[in-house]
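Every protein chain but one is kept in place in this view of the complex.
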């Protein structure tokens, strides 16, 4: 806030430019406040172990929020991401088991998992962009289809993932938890992705698809690529959740879809497309986790927890939208 | 000694779950008379699987002595339970079995639950007839175990034919709609095997079709259904999965924390970590008695039972 | 440019135009599906069964009326909170009437007031704070789910009054139950409102071009808020009827209506972008969806297969409607 008064521009000028450049700043602020509050009520929750646990747990949702962000960039939405997570989860677990659980089988299964996510993404892209069905309803329909497939692959939860896989995910190398390496790798990937032509094109399509088309951009192909990227990141989310749960469950991702949408919005991206950042979505996923924990740590009675959480998320959603807009307006 | 016990529930879409937590809280308070202070901390809200894993991690941060969980997934908690165990925390799951070797299951055997209803139905039908099944959420482990239970039983009756099986997501209205569709296209149904949460709906459709005298169907343990059952003299039978399972689990947990040892170690079930509680059964013979016991309770209250402290103590050396 | 040249283009044949109307498409599909259902499972298209399907369709159709209005109003209008409102309304209704016919009227009033109030909050969030509807109502859904737990805890019981149950399930006039007449009445009222009232024209105006409507003196905000309130009221009515349908209330009764109501609207030819469409199509859309679900219930296949068929069929049916415009005109 102080930047606004220092600025020589009209009030809000400095903040405006800052938020225009880093749209996730309001979310970051909310996340830091929540983190501090968590620490205040339960110091151990922000210890090294506590933070490691937080990252381990929510890396999947972060990945899924990233996945969702790429379609939201183009003004689309994907209500099937949770179902893709479930499908990839059961596919890789079944494959790892069938191939004996060796290191090679893990890598091969992950490869197939990525392809599965990619294929689901492309299906969504074709349905939404090429067949021009409305994204909300069409991806809801594909989510039912993918869930059916997941149930076909594994009718009931239970198959364990090989230890080689989840011990890596939960383990440490040189005293540093694996998930932190994963987070750093992710940061690099995202940095690289942000410089791609596709990222800019997705945002341009989200701004005004007709204008982008008339400018000569292959809009349909770009949107399909956005969905494909989304499918890939949903597969990564499935890897994380498989790493953290060490097993297959055909329903595991179902509830994650709406949380991924909420995370994107919390992170300051516009659902109408054309504006946003993946970093914001990652922070958004963290905010959801931090709210859930905080509600518990402050000692909310059990029957009130869901209500308080719901209210807190609603308020955070509103705050994100409002602060972001006020700064930009 | 004083213990802090964390209760985790990841789905709040059913009154059964609320009652489960309330009974567990009451059970904890009851330990006071024994001179044991049991403090419970609860996390109960709609969460996805990562959200419920976070519940467990929060309990670890909170430094609880034991965690009792009604899990959203049977298999998803293996690593985090291992972590809890490392931190010296006792982990017990209830209502749905978990695959973790670091946890103990205290609850009913869902397969036996399904089998009990099927057995009643098969016997009521005299071992022959057309049966339909209305199940909960496909792929949900409790559902699949119950399905395995009835399939095994019906398999023993060659003259019983399962003409269709559908899923109605443990939603009463969907159960009602499913039943209505099944009745329309299978006019010769004799029996319905339907899970709790949907049985009231299925029965509503049976009654609307005026077939209550010719169809036998499994039932619910909610008071409002029991009342209907008595009033309309339904031909029904209900396996009881009491919401008190979490209270039972809590009593077992406290005794374990006290350092007591089970007479028979918990090694039942597919994951070899289960300790099964008895499954009461309601049918025409005892339904009036059950109705009386439920007198004065709210309509959504489920018929329940739990291991008392004394019952639990009897299980330990 | 004269009036005559305007109409000299190749006019598509009137037959084709007629056949392409969403309502006509839906009606044709309804007949086709009924025939298919009857072939697969004899008895499916019996008069009694069609009547029962109509009751279920009416439950969906009534929520969909509110959903339809919010969507027509444009600006990405959508109401994801209807499921929560339905559940809440069923609980309130059950407890207020608690089996007594004399309390039906106060119960209905209480529920409609609650629905309208929730709609008011949604509408204020969307207009005054300018939160995107998807975000606002998704947040509201979370709050309502929490509220249900709290409310449920302090509440004794919840029985439908016999009069209400009769209204929903027993023949009332010409062999049809009251709820069907209610649905027909709502259909007529909606049609009248949308075509013959200033309010209706204003809905299309804000849905088609909010800015132009504002400049022409349309009270845009008040209009939009009123649409969300109507959606709340319609959802509340469905909640009450659902109580009558199932006899007693239970948590989460409304969950399944969230996306179903949106699909009914889309099947009825109202695109999610708003400003276009109507309710007659939505009524047919609701019926179509209910018949499809009914058929899938009666055929004996694995649940995984059922879901795959359901998802694929939804997509297939959407190809008849909701397709967006081609980029290249």
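Letters are used for the chains, namely A, B and C, taken in the order the chains are written, and counting of residues starts over at 1 for each.
Throughout what follows, contacts are C-beta pairs under 8 Å (C-beta built on N, C-alpha and C of every residue); 3 or more make two chains touch, one makes a residue touch a chain.
The rule is simple: contacts and distances are computed from a predicted model.
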item	value
Protein name, per the UniProt record, of whichever chain is missing from view ("ABC transporter", "Na+/H+ antiporter subunit G", "Heme exporter protein D" or "Ribose transport system ATP-binding protein")	"Ribose transport system ATP-binding protein"
Contact set of the excluded chain (shown chains only)	A, C
Given C:158, C:254 or C:275, the one touching the chain that is not displayed	C:275
Touching residue (missing chain; options A:107, A:163, A:185 or A:211)	A:211
Where the unshown chain meets subunit A, residue by residue	20, 192, 195-198, 200-201, 203-204, 207-208, 210-218, 274-275
On subunit C, residues whose C-beta touches the chain left out of the figure	1-3, 5-12, 195-202, 204-205, 208-209, 211-219, 275-276, 327-329
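Going forward, only the chains that are shown with their structure count from here on.
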item	value
Chain of greatest Cα-centre distance to subunit A	B
Interchain centroid distance [CA atoms averaged], subunit B/subunit C, Å	34
CA centroid of subunit A to CA centroid of subunit C, Å	31
Subunit C: positions in contact with at least two other chains	142, 145-146, 149, 153, 303-304, 306-307
Multi-partner residues of subunit A (each touching 2 or more other chains)	150-151, 155, 303, 305-306, 309
Residue ranges of subunit B touching subunit A (in the complex, touch as defined)	7, 9, 12, 18, 21, 25, 41-51, 53-55, 57-58, 60-63, 73-80, 83, 99, 137-141, 144
Residues of subunit A touching subunit B in the complex	42, 44-45, 47, 50, 53-54, 57-58, 60-61, 82, 150-151, 154-160, 166, 169-170, 241, 244-256, 259, 289, 292-293, 295-297, 299, 301-303, 305-306, 309
Touching residues on subunit C, where the partner in the complex is subunit A	76, 78, 125, 129-132, 134-136, 138-147, 149-150, 153, 259, 262-263, 266, 271-272, 302-312, 314-315, 318-319, 322-328
